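One structure is given here, and the rest of the page talks about it.
As you look at this complex, bear in mind that one protein chain is not there, while each of the others sits in place.
Moving on to subunit A:
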């Protein structure tokens, strides 16, 4: 019996073929706290992007960089707080720690991606965890999005300090959040599923003065 890493690891697709209704981490919050529709006066619009594929890559930067270049066609952000997207902006890799990166891909792609990465990485020293079920992505757009963040996170979100293509892990209200800025007008919050309701209700409350609307 061979003892290679690829054969010792058992992977499985977390998306089942069975017809089981799937609910986003915010489904409960929409029912309990409501979701005010955006109006012409809304200066902030919130939108959840549920069911994306989230993978955590851990290992050496050089081997992982070669593997993701081959599989995803985008380089691994080597600089701290780096965030890179592919050409159509659907797939991203974010620096989390010197040996940890967060990959977000469209929902359903993560299992195939994980398997291809494992095949390319072979016996290298690495770890890939599928955390898609554990976190969700919330988008903020609108002219007052930055003001809303200024009230909520301890990190300096001024454009001179937080340019496009940056992402940090920081404190949001009393929870942890991964805050990213993929484009000039859009901010992304990656929140844990267990903190999704808290984050959502905080955003609704803090965004009230900007007429926050929720797109569903």
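Following the convention adopted for this analysis, contacts are C-beta pairs under 8 Å (C-beta built on N, C-alpha and C of every residue); 3 or more make two chains touch, one makes a residue touch a chain; residues count from 1.
What we mean here is this: contacts and distances are computed from a predicted model.
Q: Among "Molybdopterin dehydrogenase", "Sarcosine oxidase subunit delta", "Anti-anti-sigma regulatory factor" or "Iron transporter", go ahead and choose the protein name stored in UniProt for the chain not displayed.
A: So the chain that does not appear here would be "Sarcosine oxidase subunit delta", according to UniProt.
Q: Of the residues listed, A:42, A:169 or A:199, which one is in contact with the missing chain?
A: A:169
Q: Could you tell which one of A:14, A:97 or A:129 touches the chain left off the display?
A: Per the contact definition at the top, the residue touching the missing chain is A:97.
Q: Among A:81, A:115 or A:141, which one touches the chain that has been omitted from the display?
A: Looking across A:81, A:115 or A:141, the contact with the absent chain belongs to A:81.
Q: What residues on subunit A make contact with the chain left out of this view?
A: 79-81, 96-98, 100, 154-155, 168-171, 176
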